[in-house]
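Of the protein chains in this complex, one is absent; all others appear in place.
Coming up: subunit A.
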């Protein structure tokens, strides 16, 4: 390393992250705030409609207008963040926990276990993800939690494959050999050395999968397999707004744009964490 690069290092630390990345974090922060304290942003009730004030165009009182039952659309979009983010969080957790466990098992044990787990992963990847989700939904029934589990089930294969690769990479590292050599037991070494080092790229994948989960949940919601109707859920909002497309297009456009922004932002963040779409 030359002196010039050393001299530049403090300057680089001061440089701001790219504009797109900052915007992505800002979008995620706003969405999280919507999910945690929706009442702070939306003064109107997302569930109770006002009789006689259906399908009003956007105004100061109702920035996104009112829907077919006279409910404030902005309030419904804001309250929808909780449903979507919670669902995506649950889905990614399912995939992360089960997928990483499978991948760790396969990578650490090797041999027949590895072969069996990886064939299972191949199989899950061979079935189109929407059809796999629908199979789980037909088994569990409709509802927001079941839809989230169905979406998470699909991502188990991705997490398993990545964490197995990472474990194989870390296992060859000298400090892991040293840990074994100094008398570390299998599980202890796995927990203290292999897992933390394999975690970085797994978390980057989790960020990427979070965006995909929002998208998949919205699709299931749109098809009517997610949360039941009065619930404000983005996919369901789009499905409801579709009936009034010709007269009130903003009812469909607004929740869709929010989904696009949410997915774009998580994708940008996961890219900055080092994930690569495969």
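One rule holds in what follows: a residue touches a chain if its C-beta (ideal position, glycine included) is under 8 Å from a C-beta of that chain, and two chains touch if they have at least 3 such contacts; residues count from 1.
Assume contacts and distances are computed from a predicted model.
J.: Quick one: the chain not pictured, UniProt calls it what, "Autoinducer 2 import ATP-binding protein LsrA", "Ring-1,2-phenylacetyl-CoA epoxidase subunit PaaC", "ABC transporter permease" or "Cytochrome d ubiquinol oxidase subunit II"?
T.: Missing chain, per its UniProt entry: "ABC transporter permease".
J.: Give the residue, chosen from A:44, A:100 or A:129, that touches the chain omitted from the document.
T.: Hidden-chain contact among the options goes to A:129.
J.: List every residue of subunit A that touches the chain not included in the displayed model.
T.: 119-120, 122-124, 126-132, 134-139, 211, 215, 218-219, 222-225, 235, 238, 242, 245-246, 249, 252-253, 256, 259-260, 263-264, 267-268, 277
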